[in-house]
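Below is a slice of the complex: some chains, not all, each in place.
As written, the chains take the letters A and B, and residue 1 is the first residue of each chain.
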Amino acid sequence: MTQFLSDNVTSACPEVMAAIMAANTGDALSYGDDDGSRRLNSRFSEIFEKDVLVFPVVSGTASNALALASLTPTYGKVFCHQLSHINTDECGAPEFFTAGAKLIPIDGALGKLQPDNLEKAIRGAGNVHSAQPACVSFAQSCETGTVYQLDEISGLAQVARRHGLSLHMDGARFANGLVALGATPAEMTWKAGVDVLSFGGTKNGCLAAEAIVFLRPELAGTLPFLRKRSGHLLSKMRFIAAQLEAYLSDDLWLRNARQANAMAARLSQGLAAIDGVRLAFPTQSNEVFVELPRTAIDRLKQAGYDIGDQELDGLAPPRFVTAWNTREDDVDRFLAAAS
Amino acid sequence: MTQFLSDNVTSACPEVMAAIMAANTGDALSYGDDDGSRRLNSRFSEIFEKDVLVFPVVSGTASNALALASLTPTYGKVFCHQLSHINTDECGAPEFFTAGAKLIPIDGALGKLQPDNLEKAIRGAGNVHSAQPACVSFAQSCETGTVYQLDEISGLAQVARRHGLSLHMDGARFANGLVALGATPAEMTWKAGVDVLSFGGTKNGCLAAEAIVFLRPELAGTLPFLRKRSGHLLSKMRFIAAQLEAYLSDDLWLRNARQANAMAARLSQGLAAIDGVRLAFPTQSNEVFVELPRTAIDRLKQAGYDIGDQELDGLAPPRFVTAWNTREDDVDRFLAAAS
């Protein structure tokens, strides 16, 4: 029974598992010197239509925090949405990896940063009493399931550039945002002004595979040491590389994301049709945020769905997340229970 | 062709891979709330004959650094052998995770800490000008392939206790040390005075599975937050738990280690019989350190063995490492090439 709790409760997809098995042959150099790992830079460079440098890791938190640490001095400021994952859900990982940089939380409609709010928040450059503006970080798709349009990304990039800041994209759900826009990876990143990307695979069918992608390779100089020093340079790195290669083959990543997004749309439309239901955010990727009437909550619980906590504390609307392996059946059974 | 470069260049063993596949069924709660992860505490408690708390991670560097960070204040001192992995091979991970504690490197024969050297090094307690003694860390088996006897571990523990320090064991090659001694996990750890263990699986047949084992669970309070904050709480933790469960089933871990150790012994004896060869350290686990005559090096290179770097810089004797999947054939072919 699919609970729609999160896209990280799902299994890994068969193609990824097969690649892991296939990588388990004979010896391979450790710490990323294996053939598979060595192929990643060129594979990602093809996909992003630009020479990039890629550093695989096994968690989104590590991917974000390492990217930020490579862009921000210890006395730096990272500007982000107040609801962003880096600000609320990583137990201070960015502060840890940067050795004490400040995250500056900014409000913004639909969970998205806006250029004018960002502009107002960027303060203190050159003032020794203030932590120094260093970096802007935003998520695509973002924590509220919404998606930045290309010109919205460019808008943030322009503000960042004007102040000499770098631009980081938390792409834990990169593929979901990409297929939502119908854009190319290049268009959604460096062509719009993104410097460094935390590219996610785990939520979209991998076992544990993320990658820090330097769209401006000249920024990557400290990353190898920061990664090793944080315990994120795995010895048998071939198994992470294998996941990423399979994930990027035959459009697997795009197909997985399209399925997840389509199921979220179906779920969202179905819920919106129920009396008393209100969407808290427009459903643009694979997350649905809804305010449910008491009766619907009760019916869902009775049917065995686990939505207790969110409802009780009243702090956030219930969130339902679809994934690469969500089927129409799963959605329809849920909708039937809620109606 | 087996190069004996390291035990981390090897593939994962079939039982571990099968367990990973088996864990890939349906949804499972993320971040260690899955059933498999929940079983780990009791499984390790059985093996260690004591209630322990276990925190899986995916690299030995993370395992060591997190363990040390849970035992050491930012202004603390960690006493360790000068050749220890934490001091030389982790790019400052202990300093990073502890937010600046000092590693105090100590000399000692055979790569092992000795109580008297340790005793002399423990200085400055209560003196505000000195970083504060907090922890002793040693490896079993250790970087030089040697193995501490149980009374040697007790000896270190007594010094640590006398000064109020905790005792950490880097067990990246725990199983190799264990079968070398023929001891039980309890005897080699808490019964000898070890407080926290970094338990290794990756070098002995796992894909990427290590565990921080608190033999004194009351010391584990900060670990969950330190782990999350460092990006080492994986979302699909079930796949790490599955590896550890398989590894500990049917004596797989012990069988793998016995094979590795036996092959190292065979290699060591064979090399020692070659004219001009001198063992740099006694071979007690799965690592062989030898000083090879020029002629042997040339013969090995000609046969395709990769031993160049070690020989050229003259800093350390060549190291040859066996693993769970080293076969007699592999050893004999190498010996034939060297002779």
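Structural remarks
What we mean here is this: a residue touches a chain if its C-beta (ideal position, glycine included) is under 8 Å from a C-beta of that chain, and two chains touch if they have at least 3 such contacts.
Since this is a predicted model, take the numbers as computed values, not measurements.
Shown are 2 identical chains; the number of copies across the whole complex in this structure file is 4.
Rule of thumb we're sticking to: only the chains that are shown with their structure count from here on.
The distance from the centre of chain A to the centre of chain B, each centre being the mean of the chain's C-alpha atoms, comes to 34 Å.
Chain B contributes residues 2-3, 5-6, 8-12, 17, 20-21, 24-31, 57-63, 65-66, 90-93, 96, 202-203, 207-208, 225, 228-236, 239 to its touches with chain A in the complex.
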